[in-house]
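All protein chains of the complex are present and in place, except for one that has been dropped.
Letters A and B name the chains as they come in the text, with residue numbers starting at 1 for each one.
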Amino acid sequence: MTATGISFRGVSHTYRPPRGQPVLALQDVSLEVREREFLALLGPSGCGKSTLLYLLGGFLPVETGEITVAAKRVAGPGPDRGIVFQNFALYPWKTVRQNILYGLEKQRLPRAERERRAQELVELVHLRGFENSYPAQLSGGMKQRVAIARTLAVDPAILLMDEPFGALDAQTRALMHEELLAIIRRRPKTVVFVTHDVREAVYLADRVAVMSARPGRIKEIVDTSFAGERGAEIAGTHAFAEKVEHIWGLVRNEAILAQERREP
Amino acid sequence: MAGVSAIGQALLRWASILGVLALWQGFAEAHVVSAFLLPAFSTVVVRLYHDVVSGDVILGIALTLYRAFAGFALAAVAGIAIGVMIARVPPMRWFFDPLVSIGLPMPKIAFLPVFILWFGVFDASKILMVAFSAVFPVVVSAWAAADGVEHVLLWSALSLGASRAQLLWEIALPSSLPQIFTGLQVAMPIALIVEIISEMAMGGEGLGGSIMTDMRFADSPGVFAGILAIAIVGAGLVRAMELIRRRLLVWHAEASAA
Partner (left out) sequence: MKAALTRYSPLLLLAAVWEAAPRLGLIDKDTLPPLSAVLRAWMELLRDGDLAVNGLSSLQNLSAGLALGVVVGVTLGILMAWYRPIEILINPLIRVLYPLPRSALIPVTILWFGLGAASKIAAVFLGCLLPVVIGAFNGARGVEQVLIWSALAAGAKRHQVLWDVVLPAAMPEILAGIRNALALSFILLVAAELLISQRGMGYLISSFGEGGAYDAMFAGVLTVSAVGFFADRLYLLLMRRALRWRA
């Protein structure tokens, strides 16, 4: 077991809404994520892929099964697992700089060190000149860059991303893909990336775990590492197209199933 | 399972209220504070019952509601008319805009002695005081509502052959009703608050007048019984406004949300 290896064993999760029947969201999920691997969790909406991520983050209690990080059971949130949400989850009352500083303040680093690291991250995500802007003054792509910088600030070994580019337009999303890959090249991390976009998953990830419609299960794990190459290097290749095609086939049926279940 | 928890929820909801009432009763019976400062809850309920049976409270409620409603109705009619005119007629906007922007946040209650001076201490004075206090939120909401009527709605009605009068009654009014009603819902509690203050200051019976009299005679069970009656009336009014709103705005998205 490596320092940041993640393992899900027999994880099930039941969602209990305040009103109405409990829903089995995840059923018997077992999965290993290797150190410094980029794993995409792919599935139709409502398949529980975000729930799986929240369980790993420690935000929801693990009721059935076990999740371990570096051989230790997950028992709550911690700065070893940074998370980036779809709708950015920035603190709207804090400026860009203050948002990035927040995690560093919780780490009790000396002030000068905090400021130095915050500035470094501002540069890393290309937001120089916007340090004192409030989130409401930024575009969607810029907001998500701030959110990524805020998460990277505490230097987590594991990066959890919950459809981080889902709220962005296609062009911004493509740019953000390049930036994310560049950041991970400079600061290697274990990444668990939730998405429902097949192309995005194949483009970014080393492996793609395809999930079934509710109750969510791991249907198949597809290797998308292309001999260590990623992103633009492989996007136009025949192999890439084949992988997308294959995974799309897997997801399609599940998406139809999910659709039917939502509109009885 | 769901049934049990629903009953449990209802019990919990009442538990704290019953708890506070029990605490009140216990405090009073243990003479922690004197019966003058805090008469026992049972004493207050018995007193309210007697006042109801003797008809005093019923008359008080009737008088208070009559004057509060009359003032509220005046405020509603005048407020909606002024609000719509501000939105539609430029000279009206010129004249009323500064008055409304100053009048809304201004503490109108200070004008109470002025109303006594001008209109005396009887019903007319109280009704006008209530109307003056409650009119501003109605004006503002009617103004905003009339300003916000979507032009596509008006245009489509015009192209379907509606006349100008029909436009106002059949399109503009219904589409601005939710917002106007919000203003009325703000105005209603103000009307009651001010009516009670007016009765306290001017006399003339009513719930506010009677608790003030009871206070002057140091009749504390009477004061608390009066407050209990006012609380019941207030709760009934708020609830009634909610029901009317739901009935009136069945078509509105909020009705299905609630």
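Keep in mind that, in the parts below, a contact is a pair of C-beta atoms (placed from the backbone, for glycine too) under 8 Å apart; a residue touches a chain by one contact, two chains touch by 3 or more.
Note that this is a predicted model, so its numbers are computed, not measured.
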- List the displayed chains that the omitted chain touches in the full complex. A, B
- Message: From the list A:59, A:226 or A:248, pick the residue that touches the absent chain.
- Response: A:59
- Query: If the hidden chain were put back, which of B:144, B:227 or B:248 would touch it?
  - Reply: B:227
- Among the options B:37, B:152 or B:250, which residue touches the chain absent from this view? B:37
- Pick out which of A:7, A:68 or A:87 touches the chain that's been left out of the picture. A:87
- Message: Considering the whole complex, not just the chains shown, which residues of chain B touch the missing one?
- Response: 12-17, 20, 36-37, 94-99, 102, 105-114, 116-118, 189, 192-194, 196-197, 200-201, 207-208, 211-212, 214-215, 218, 220, 223-224, 226-227, 230-231, 234-235, 237-239
- Message: Tell me which stretches of chain A touch the chain missing from the display.
- Response: 54, 57-59, 76-79, 81-83, 85, 87, 89, 91-95, 102-103, 106-107, 134-137, 150-151, 154
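One rule holds in what follows: only the chains that are shown with their structure count from here on.
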- Item | Averaged-CA centre spacing for the pair chain B and chain A, given as whole angstrom | 51
